[in-house]
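Only a single protein chain was left out; the remaining protein chains are all shown in position.
Chains: A and B, in written order; residue numbering restarts at 1 for each.
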């Protein structure tokens, strides 16, 4: 194979076959994929969970991960948050002419690795190549299918008195990507994306108690997701600032760039609203798992201010925690 | 890190808050003003703004250097961004700010093809210019005395390295002249000032002595952490209760009476005072900095023959009054109804230090 992606790789001809046969199939190796039919024929006649996500992260590599790891985690986690057990993924690339094959191989290896960890199969996919200057290196879409395990998850189940749990420290992914993008980050430093598969944490939480809803706080961070839980409803999320786990390195990076960790994306964290009597058992279950050690109860559902999220500040004041409006720009002020 | 965590909140926070409330009973209702956008945000974000209502109103004054930049200037910047060969570099704070026409902003222009890059430091803009010799790189130099010395250093570095495709649009402003204009205006109604700690780190706390000495107004130079803000409010209330207006430096770990002479010298080396328009205050004598003639080659205003036309304020916009502190964001009829961060009418709603942005985002 060549050392860079050229338009030929997207044409459907010899180079495309070469790419599929010698790079993609060996990396993902499973029965439905190996048939290389137009669609993958899959087992299962139960209720399904279906999700899709596209990934355009720049730079494609950041401390703690790359776009490959992210594209598996993103869709797998969405299925897990919806109460499904993730099983199958599709994988579509849009590559810019000139993208280095070496980098693509690294990404594919990450995808294969993460898929294995997630116990999902990549069963179908597509590759397109666009002219130099018409893309941004690499865009990926993954769509996923899972088997529904828990149909009783959703905003409609949230009740006053419920506890709000986060599975770990917040803002790591967003902060590390912004730092990498700004060129400020030391590659081997302590700031890393939190990108990880959440299936086991989701299952453990649901097995340990009555979970009303699960969500992974990606774009917009925990602030945005918590707003989505209660907007247009009579309910309020009341958070305690001191209870929200924020790593010191994330706090420093956010200070440096003028960002707020509560709005920074997490790619390996789970927000759960849980029946009040089950908060201790759910926390206990999460604490026993890798990635859940810092799980904490950060607030409660009340009815004080319909549709809003309130933060009780460390100084004893109260303020609104609104949805993210527009993307966060690195600030000086 | 140098006890920074100590300053997050006072040891005896309940005691401090109780004492402030007691003093407020003695003074009666008071209005205290801060004149630093970072204070605006810190006070709202920490929940302090509502802590002492209704006795103590914490008002935001003209502390956001982006908000006080008139719309006519923004219009000229947008025109500049139209040129295919020009790269506009700016702090993130400016990117959503509209000009005379609603909906226009550097961010929107970028989506339509203009070269706009947000930078953390003017040095990043200079580095960009060095890497792109075929492009004209303009840095939007907005800020007060905290930012001025760095901007000056950057210009001198550009001169030293001969980076001819780099220029600075100097929108820097000193604090004192505008503050005097504000205090001397007929509708001025504030009892005391929280003074900007990082401006004072450069100018020295003595630079704010004119407030008690010339106007009888108590002033406290304040840091930005929770403990700094609460202690500074306490200090102001004590002076008001005793009727002994003076200047106190609360931020002793960073601010010295005479400030940082090397930084002040850097400002003087490159800039000189000029009369300048502040949104909300009109023309302020000595209210701006301009690049000295000897550095005119790196002055974007001269290089691109920019002239400031009087921009029209957008219809119904009350930013001018909000900036002077005579109208609270919530009192503006457009607040939240017509003017939102997604679709702002004026800068106060979208500058990352704007009073309306803080109120929209944080106030209950």
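As a convention for this text, a residue touches a chain if its C-beta (ideal position, glycine included) is under 8 Å from a C-beta of that chain, and two chains touch if they have at least 3 such contacts.
The criterion applied here is as follows: contacts and distances are computed from a predicted model.
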Per UniProt, the name of the complex member that is left out, chosen from "Hydrogenase expression/formation protein HypC", "succinate dehydrogenase", "ABC-type transporter Mla subunit MlaD" or "Cbb3-type cytochrome c oxidase subunit II": "Hydrogenase expression/formation protein HypC"
Full-complex contact with the absent chain, from B:27, B:44, B:181 or B:260: B:260
Sole residue of A:253, A:271, A:285 or A:315 that reaches the chain not shown, by the stated touch rule: A:253
Options B:97, B:234, B:276 or B:349, residue touching the unrepresented chain: B:234
Sites on chain A contacted by the missing partner chain, in the whole complex: 179, 184-186, 189-191, 248-249, 251-253, 255-256, 258, 331-333
Contacts of chain B with the absent chain, listed as residue ranges: 1-4, 6-7, 10-12, 15-16, 18-19, 36-39, 63-66, 91, 93, 120-124, 142-144, 146-147, 149-150, 153, 196-199, 201-202, 223-224, 227, 231, 234-235, 250-256, 259-260, 262-263, 265-266, 353
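Everything that follows uses one rule, which is that only the chains that are shown with their structure count from here on.
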Chain A and chain B, separation of their C-alpha mean positions in angstrom: 37
Complex interface listing, chain A residues touching chain B: 182, 184, 256-258, 305, 310-320, 322, 325-326, 329-333
Chain B - residues contacting chain A, complex: 8-9, 13-14, 17, 37-38, 41, 44-51, 64-66, 91-93, 95-96, 118, 120, 143, 147, 226, 230, 340-342, 351-353, 360-364
